[in-house]
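Omission of a single protein chain aside, the complex is shown with its protein chains in their original locations.
Chain naming follows the written order as A, B and C, and within any one chain the residues start at number 1.
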Amino acid sequence: SNFAYVRQFETEDRCLPNTWIVVRVDGKGFHKFSEKHNFTKPNDERALSLMNKSAERVMNDFSDVIIAYGQSDEYSFVFRKNTSAYNRRASKLMTNICSLFASSYVFHWTEFFPDLPLLYPPSFDARVVLYPTEQNLRDYLSWRQADCHINNLYNTVFWALVQGGLTPKDAHLRAKGDSSEKNEILFTEFGINYNNLPEIFRKGSVLLKQKVKETCVKELKGETAESSPYERTVTQIHALHRDIIKRAFWDEYPHLLSNK
Amino acid sequence: SNFAYVRQFETEDRCLPNTWIVVRVDGKGFHKFSEKHNFTKPNDERALSLMNKSAERVMNDFSDVIIAYGQSDEYSFVFRKNTSAYNRRASKLMTNICSLFASSYVFHWTEFFPDLPLLYPPSFDARVVLYPTEQNLRDYLSWRQADCHINNLYNTVFWALVQGGLTPKDAHLRAKGDSSEKNEILFTEFGINYNNLPEIFRKGSVLLKQKVKETCVKELKGETAESSPYERTVTQIHALHRDIIKRAFWDEYPHLLSNK
Amino acid sequence: SNFAYVRQFETEDRCLPNTWIVVRVDGKGFHKFSEKHNFTKPNDERALSLMNKSAERVMNDFSDVIIAYGQSDEYSFVFRKNTSAYNRRASKLMTNICSLFASSYVFHWTEFFPDLPLLYPPSFDARVVLYPTEQNLRDYLSWRQADCHINNLYNTVFWALVQGGLTPKDAHLRAKGDSSEKNEILFTEFGINYNNLPEIFRKGSVLLKQKVKETCVKELKGETAESSPYERTVTQIHALHRDIIKRAFWDEYPHLLSNK
Partner (left out) sequence: SNFAYVRQFETEDRCLPNTWIVVRVDGKGFHKFSEKHNFTKPNDERALSLMNKSAERVMNDFSDVIIAYGQSDEYSFVFRKNTSAYNRRASKLMTNICSLFASSYVFHWTEFFPDLPLLYPPSFDARVVLYPTEQNLRDYLSWRQADCHINNLYNTVFWALVQGGLTPKDAHLRAKGDSSEKNEILFTEFGINYNNLPEIFRKGSVLLKQKVKETCVKELKGETAESSPYERTVTQIHALHRDIIKRAFWDEYPHLLSNK
């Protein structure tokens, strides 16, 4: 038609080739969202599991996402360096992932919050960030995991103090010290050894893929005899809750960085 | 932390000031999605209403979206020219809108498909496009509405022919002529006057905002006496199904282009 | 060859259509350059004329540049809104203009500084800025001309005071007041009526194009008889030194904004 010229106003946004593409999704206004839905403080296992479930759906749909890392209301998806998913178009990647994450969150809500109706549909922002080297990529993921640790230690102390009777203001004043002070408070005042808290709270969640062979039997409709069994490869997704800052993790999963 | 330097790899993506920002959302693989959910062909009123409902939620959350236009599996949201929503950051705008649209689609599904369970969470892509002038913006919306018309006329003929017994291939051959041929087929062979079909199918949906004054009465807890009534302004969203290509529409709603 | 894949790392940088493209060129380190070449202070007519000459070459080479504005060590080139020069590729536009400006500056140096050898080749930066509306474009040019006025008034007072014996520090202290104070100092202490200074200093330079018809006579080689005269249209470039902030200028040259 006469109007089709308006397509020329669209801009190309292909990501630099041979560079790690990271899409980070983050809940919009989850401070309020978690309050309204009475999320357990500082960590709500149901909420974290729902985040993980949503991320799993994203990983299943995007075969080139090789690792994902989540904590709090955010998730980062890492594409292999040479992906040509959506021709590396940034808008396509971030919006498809972000919307699938959001719709999955609502879709699976009742599985994780069976007694708690979802009050309103949540939204998430997303962004694409490019990392040229392994070191940069690892530092990115380390940055998110360090953030998880710092926030979680603070929040654990803060809410322990508040539940112990302090005002939020006073709790903040006591919780704002350094790491060892916070561990000390938890241990001496609440008998909590921080390192014994669930790893999912302290480390966040790492999603990895694994290819496994399955033996299948296809039942033919309306026939009593079954067809012969055959093999197929399926991709399974596993969640880990462990340190990804140190070398050990990457040595154990060398394929992540090898760009195969 | 030592890792925070990775933030510097994020890029700024502010939209050019004083330019219309359009965010268009489009369902991913809705060919398959509509099949799997047995959408009525060529138009499923429930599906269109669900799209409209989702768009309404977006409009409610984004006060600077002044008009939205939807058809098929897509929706376009137009921000006023001088919006500073999210500081005009393109990624923020498109991902927040896109994910809210998607989560709303799932959230409201059962209202529109009470008997049909949602089989899997849908995803949508989104993009930002900038238009510098009124004419460009109007031409953009005209482009989408013309697309609605063209597809709908074709699909109406195609499915009539298929339901009349033709193979898809033959139906396509007969339906690929010009506009008047298609009208002719519908009229003489199926007794359908295309212009009498529901406007929502032929024109798509236009969402507009209206500010209305409401009188409210706040009931004070535990008291029998009510507080005195007060007024507040609320924004209502209305759906229209009419031509937006011709001048008349824009003359009727001059505030849309006046940048107030 | 096997290496050609590296082209894919180039990115597209087309400018938004239907938008004014402005390329601004600015001398690198002209504080030092003007010192080393003993430019007259605060304004060196030779230097300004050389800038204008270089800009003229740019305008001649880029037929879609409809107006240019220069002052100090900078020049702004405005393309007509719908130019498709270099397919609107930003890098192409800014680098070609910038390098032609720079090479012209050296090429014509001796015409304007016959006795002063050029000590080293100067460089310039350049940028592309897009303006969606007439008002934005006019405001851009007004911004540059206001900058010219402000700097020139200050510099005129400053150098008068310095030549009158003040230290640079004291001259600065006296020259940093408001506009009327500065006019006052010039008038009472130096007998200078600022408004009588050359307009090129106070207003900068505006380059415009004019199409004129020429009558030509082509001499045929080796023949005594001349061919019959014929007409051709040539584009001439004129420099003006006048206000472009007020409406009057734009009313006088309506074609500039009419996008013809």
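Going forward, contacts are C-beta pairs under 8 Å (C-beta built on N, C-alpha and C of every residue); 3 or more make two chains touch, one makes a residue touch a chain.
If you're wondering where the values come from, they're calculated on a predicted model, not measured in any experiment.
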item	value
In the full complex, displayed partners of the excluded chain	A, B, C
Chain not shown: contacting residue from C:Ser49, C:Asn82 or C:Thr95	C:Thr95
Given C:Glu35, C:Glu111 or C:Asp125, the one touching the chain that is not displayed	C:Asp125
Touching residues on chain B - with respect to the absent chain	8-9, 11-12, 14, 16-18
Where the unshown chain meets chain A, residue by residue	16-19, 130, 132-133, 136
Touching residues (missing chain, whole complex) on chain C	1-7, 9-10, 25, 28, 57, 61, 91-92, 94-108, 118, 120-131, 136, 139-140, 142-143, 146-147, 150
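One rule holds for everything that comes next: only the chains that are shown with their structure count from here on.
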item	value
Between chain A and chain B, centroid-to-centroid distance (C-alpha), Å	30
For chain B paired with chain C, centre-to-centre distance based on mean C-alpha positions, whole Å	47
Whole-Å gap between the CA centroids of chain A and chain C	53
Multi-chain contact residues (two or more partners), chain A	9
